[in-house]
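A single protein chain has been removed from this complex, and every other one stays in its place.
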Amino acid sequence: MKLIEAIIKPFKLDEVKDALIEIGVQGMTVTEVKGFGRQKGHKETYRGTEYQIDFVPKIKIEVAIPDNLEQKVIETVSRAAKTGSIGDGKIFVCDLGSVVRIRTGETGECAV
Amino acid sequence: MKLIEAIIKPFKLDEVKDALIEIGVQGMTVTEVKGFGRQKGHKETYRGTEYQIDFVPKIKIEVAIPDNLEQKVIETVSRAAKTGSIGDGKIFVCDLGSVVRIRTGETGECAV
Amino acid sequence: MKLIEAIIKPFKLDEVKDALIEIGVQGMTVTEVKGFGRQKGHKETYRGTEYQIDFVPKIKIEVAIPDNLEQKVIETVSRAAKTGSIGDGKIFVCDLGSVVRIRTGETGECAV
Amino acid sequence: MIFRPRFHKLFSKTLAMFFLCGLAVGVFAQEAWAASEISAGDTAWILTSSALVLAMTAPGLVLFYGGMVRGKNVLGTMMHSFISLCVVSVVWVLWGYSLAFSTDIGGVIGGLEWFGLNGVGPEPGQAAPTIPHLAFMVFQLMFAVITVALITGSIAERMKFGAFLLFAVLWSTFIYSPLAHWVWGGGWLGELGALDFAGGTVVHISSGVAALVCALVLGKRHGYGKDTMAPHNLPFTVVGACLLWFGWFGFNAGSALAADGIAASAFVTTNTAAAVAALTWMAAEWVYRGKPTVLGAASGAVAGLVAITPAAGFVGPMSSILIGIGAGVFCYLAVLWKNKLGYDDALDVLAIHGIGGTWGAIATGLFASVGGGTGLFFGNPGQVVTQIIAVVATWVFVLVGTFIILKIVDGIIGLRVTKEDEVLGLDLSQHNERGYISS
Amino acid sequence: MIFRPRFHKLFSKTLAMFFLCGLAVGVFAQEAWAASEISAGDTAWILTSSALVLAMTAPGLVLFYGGMVRGKNVLGTMMHSFISLCVVSVVWVLWGYSLAFSTDIGGVIGGLEWFGLNGVGPEPGQAAPTIPHLAFMVFQLMFAVITVALITGSIAERMKFGAFLLFAVLWSTFIYSPLAHWVWGGGWLGELGALDFAGGTVVHISSGVAALVCALVLGKRHGYGKDTMAPHNLPFTVVGACLLWFGWFGFNAGSALAADGIAASAFVTTNTAAAVAALTWMAAEWVYRGKPTVLGAASGAVAGLVAITPAAGFVGPMSSILIGIGAGVFCYLAVLWKNKLGYDDALDVLAIHGIGGTWGAIATGLFASVGGGTGLFFGNPGQVVTQIIAVVATWVFVLVGTFIILKIVDGIIGLRVTKEDEVLGLDLSQHNERGYISS
Partner (left out) sequence: MIFRPRFHKLFSKTLAMFFLCGLAVGVFAQEAWAASEISAGDTAWILTSSALVLAMTAPGLVLFYGGMVRGKNVLGTMMHSFISLCVVSVVWVLWGYSLAFSTDIGGVIGGLEWFGLNGVGPEPGQAAPTIPHLAFMVFQLMFAVITVALITGSIAERMKFGAFLLFAVLWSTFIYSPLAHWVWGGGWLGELGALDFAGGTVVHISSGVAALVCALVLGKRHGYGKDTMAPHNLPFTVVGACLLWFGWFGFNAGSALAADGIAASAFVTTNTAAAVAALTWMAAEWVYRGKPTVLGAASGAVAGLVAITPAAGFVGPMSSILIGIGAGVFCYLAVLWKNKLGYDDALDVLAIHGIGGTWGAIATGLFASVGGGTGLFFGNPGQVVTQIIAVVATWVFVLVGTFIILKIVDGIIGLRVTKEDEVLGLDLSQHNERGYISS
C-alpha cells in the first residue's frame, strides 16, 4: 500500500476531493499547512512596519491506497489541482507497511 | 524504526495518550486534521442556504517507535481509540530511515 | 528521494527556514502541531480549576529532498533548531517512492 | 421581484391575517395618550439606563458566557442569552409586567389588568412620577430579561434548546414576576421593609438559586472532571465583563428612577465595589494558586457588581469597599466549594450571583445609611433580620418553584440533549451552525 | 526626538499650510454663539442617541457584517462600515446637511447656505426647538452614515476599495441628502403627509434598494453557489446584532427629538418588534429547515428593528407585535427568494432592509394610531396610499440613481477587484493586512 501526500492550493480542495471520490477513493485526511516554495509570498503592513511573509496557506491531503491505484490517484490529483500558475503544489508517495481500520480491526488493503 | 500515524476521534486523544504512555512511549506529535470517509459529515444552514460539510474534525497522532514496539502500539491505539461506531479512524505504518534528537544529536532507536 | 520531517520549537521556524534556503532547499511545508515528550507541559487555571496541559505547541517542517542532501539537511536543521534545552524536537527521515510537481507534471528529483 | 406561486400564497395568507389582527387592534385599542408632568432629564436617564441594561444581556452576557464554554458550544450559549431577551420581552409586555406591577393581590402577585400593556402609556405611572409609565415598564423589562439570561450559565453545553424556551416562559411568569412583585410591586417583602435597591434578591439570588437547581436536575456535563473544559475564548469573556460593568451603571444608578444625587451615589458605589471585588478575587487567587488570573479578575468584578446591587443607593462609598471585599472573598470561596461538592454549575451562576446576591442583601442590612435605608452599623439592627427574611424567602421560593418547572419541562420536552449531540456540540446539534469557519 | 531632514521638511511645509488655513478660518468665521432656550434633558437624550446611532455603524455593523464574510475578507468588510463613517461624516458637515435640511428648493432639495455648517450653531434650530442645532445636525449625520454603511453588505468580498470611497461620496450626496430632504427636510413627501418616524424609507428602503442595484451591477462573487461561503465568525455577527439592537434605541426613540412619552413609546415598540421578529424568523426556519438557527434569530431581530423604524412613534405596543411578525416572515421569505433568483446580495441587505423597510412603511399606514399619525385600522385609509406613494418613489429614485452612480464609478475607477485579488481576499489585496495571525 501507498500513502500519497499532496500539497495543493486551498480553493482546489473540493475539486480534488470530488475527483478522488469518482475514481473510488473512500477516505482521506486533510490538514491546513503553510507552504514555502517558488511561489513568492506577500507583503503585509502594520502601522508603518512592512513584513515579508514567505509562507502561503496550502492544504495537505493524505490518502492511503492499494498499490494498484497509485498512478490513477497521482494523475487524478494532478489534473484536479492544476491551475498552471506557480504554487500548484507537490505530490509525495511513501510506502505503507500496514494499515488498520480501528473500528473493525481489519488490516491491509481492505482497511484503506 | 517505524512511524505510526493514527487518525482518531478528537475526544479520544487523552485516552490514547495515556494508554501509549503506559506501554512506554515517551513522545508523540499531534495535529488537528479533517477527515473524510465512510462517516458522513453533517449539514449546516446559514441564512437560508444549506451546506453539506463532508469533512469531520479528527486528530492525527504521530509516534516514532523502535521496530519491536510496532504491534504493541497498534494494539494499544486500536483499543483506546475504539468506540465501535463509524469514523473511529485508521492507523498507518511507515518505515523510518533514521531519527535524530535535535537537543543531543543522538540518532537511532535511543532518539525516539 | 527522502522526506525529512522535523519537529521544532515555533520561534525557531524563521532560523531553520533561512538555514535551509542557504543550503539550496527550495521548498518546504509547515504545520502547526502539538508535541508531547520529555519537555513537561504547563499548568493552567480557570475559575478555581487547575488543568495540566501536556501538549506543547510545536512546528512540523516537511522537506522533500534528493538522497544526496540528506546528511546536510539533517545537520542544518539540527544546528538551526537547537537551543540546548529540553523540547528542541526530533528529525524523522522516510523514503519517498516518487515526487510530482503538479504545475508541470515533472517527476523525480527535479520535482522536489 | 418575481413572486413564485408557492410563496405568493403564503404571502397573501399572511397579509390577510394581518388585516384581521390589525382591525382587532384598531377597534379595541384604548391606549390613552394624555399629557403629563414628565422630567425630560429623568426620562433621558431612564431610557439610557434601559439601553444600558439591555447591553448587559446582549452583548454583555452573550460574550461573558459565550467565551467561557468550549468552542463547539459558543453559538448555543450565546443564543441562550439572546433568545432570553426575545422571549422575556414578549412575555413581559403581554402579562409579565402586569403580574409584577399592577394592583396587588394578597401581597403575592399583581393582577392582569395591564395585560398587553393595556393602560400603560406615555403618561407617568405610580411607581415613578417623573417619567413615562412606558419608560418604567421597559426599564423593568430589561431586569426580567437579564434574570433569565443569567440562569443559562448553569445549563450551558447540555440543555435542549426547545426545553430552554419553555423553561424561560414558565420561569419568567411563575418565578420572576411574583418575586418582582413581592419586593417592588407592592408585595409583602416591600411592605415588610426589605431593602433591595436594584435587584439583589429579585435578580441575583433568584437567578443563582435557579441555576443551582438546574445544575442538580440536569446533571453533569459528559466528561466533567475528566476532560479539559477550559474557556475557549477568554478575550470574549473579558469584553463581556467590561460590558456588564458598563451596563450595570444603568442597572444600579438607573434604579434611582431619576437623574439625581442618589443616582450619582449609586453610580459611585457600583464602580467602587466592582473594582475592589476584582482586586480581591485576584489577590485571593494569587495567594491560593500562585498566579493572579484574568478570568479571576473579571469574575471578581462581576461578583462585586452583584453584591453592591441591593445596596447601591443605600450605602456610602466607603461601605461599598467593604461590600466589594466580601464579594471577592465569598464568591471565590463558593467557586472552590463547587469543585469540592461536585455539582456542575457550568459557569458558576450560584457562586457569583447566588452567593454574591445573598452577601449583598445582608450587607445592605449592615451598611445602609443613606437614601432612606438604615442598617445595623448605623443603629438599626432590625434591618438585618428583615434582609435575612427576604433572602430565605427568595431561596426557598426559587428552589421549590424552579424544581417544579424543570420537572414539567422534562415531562413535556425532555431537558437534556443526547450524549452524541453533547459530544458533537450544541452549535451543530441544536442549530446546524458552527461558530468559526477557518477556510 | 530627532527630526531627520526629510521629515523635517514635510513637517514645516505642513505647518505653514496650517497657518494659512487657520488664518482663513479665523478671518471668515462667523459662527454665532447665542444663548437660547435649550432643554438639558432633551439635549442629553439626543446626544446620547447620536452616540448610540454611531454605535450601530461602528462597532455594530462592523461586527455584524464582518462576522458574516469569509475570514480573508474580514478586514475589508469591517473597513467598509468604518470608512463610511469617516467619509459621510465629512460630506455631511461640508454639504450633505445643508442639501438635506436648509431652505427647500422646489420640494426636492435643500440649498447650500449651511455649507460647512455655516450658521449651524449651539442655539436651537427650527427642526428641534429644545436642543442645539448642532445636536440635531449630528444626530442626522449618524443616519446619513449608517445608510451608506448598510449598503456595503451587498458589495462584500469583491468591490475595489477606491471605487467604494467614490461611491460613498456620490451616493450620500445625490441619493441620501435629497431623500432625507423629501421626508424630513421640508420636501414633497413630508408635505404629502408620508409618515416615516425614524427612516424606513430614507434609511432602510434606500439602502436595501441600492444594495440590490449594486449586487446586480457588480455580479456574483467568484464561486458563488459552488463554494462554501458560510460566515467565518458568527459570534461577531451575534454581537453585532446585539449592538444594533442597543443602538437602535437611539435611532428610534431618539427620533422623538425629546425625552418624552413619545420617546418612551418608540423605545417600547422598538424592543417588542425586534423580539417578536427574531422569534418569528427562528420559528419559520425551524418549520422550514428543521432547526432554529442563531443567525436566523439575529437576522430576524434586525428585520424587526428595520420594520418598526418608520412606525416606532406612531403605533402602540400591540401593533408592534404584528409588525414584528410580518418582518420575520417577509424578510425570511425574501432571503429564500434571493437564493431562487440568484443575484448575489452577499449579506442580504435587500431582503432585510429593503423588504423590511417596505413592509414597515406600509405597516405604518395600517397601524398608526398615536403621536400624530392615523392609519387604516384606525380609520384613515388614505394613509396607506400616501405610504405606498412614498415607497414607490423611493424605490424608483434609488434604483435609477444608484445605477447611474455605479456606472460613473465604474467608468472612472472600475468596480471590481481582479479575480486573483478576489481569491486572495480583500484583506491582503486591498489593504496588505490579515485579520488573524495565529503564531
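Should a chain be cited, it is by its letter among A, B, C, D and E, assigned in written order, with residues numbered from 1 in that chain.
In the analysis below, a residue touches a chain if its C-beta (ideal position, glycine included) is under 8 Å from a C-beta of that chain, and two chains touch if they have at least 3 such contacts.
Since the model is a prediction, treat every value here as computed from it, not as a measurement.
Annotation: of E:L54, E:M68 or E:L234, E:L54 touches the absent chain (contact as defined above). For subunit E, the list of residues touching the undisplayed chain reads 1-2, 4, 7, 10-11, 14, 18-19, 21-23, 25-27, 29, 31, 33, 36, 38-45, 47-48, 50-51, 54-55, 58-59, 62-63, 66, 74-76, 78-79, 82-83, 85-87, 89-90, 93, 116-117, 121-123, 131-135, 137-138, 141, 161, 233, 236, 427, 430-439. Touching residues on subunit C toward the chain that is not drawn are 11, 14, 42-46.
Within the complete assembly, residues 44-51, 53 of subunit A touch the chain that is not shown.
The working rule: only the chains that are shown with their structure count from here on.
The chains touching subunit C as well as subunit E are A, B, D. The two sequence copies subunit D and subunit E touch through a face in which the numbers common to both fall below half of the numbers used overall.
The mean-CA centres of subunit D and subunit E are about 32 angstrom from one another, to the nearest whole unit. Separation between the centroids of subunit A and subunit C, computed from CA atoms only, is 18 Å. Among the residues of subunit A, those touching two or more other chains are numbered 31-32, 94-95.
For subunit D, the set of residues touching two or more other chains reads 432-434, 438-439.
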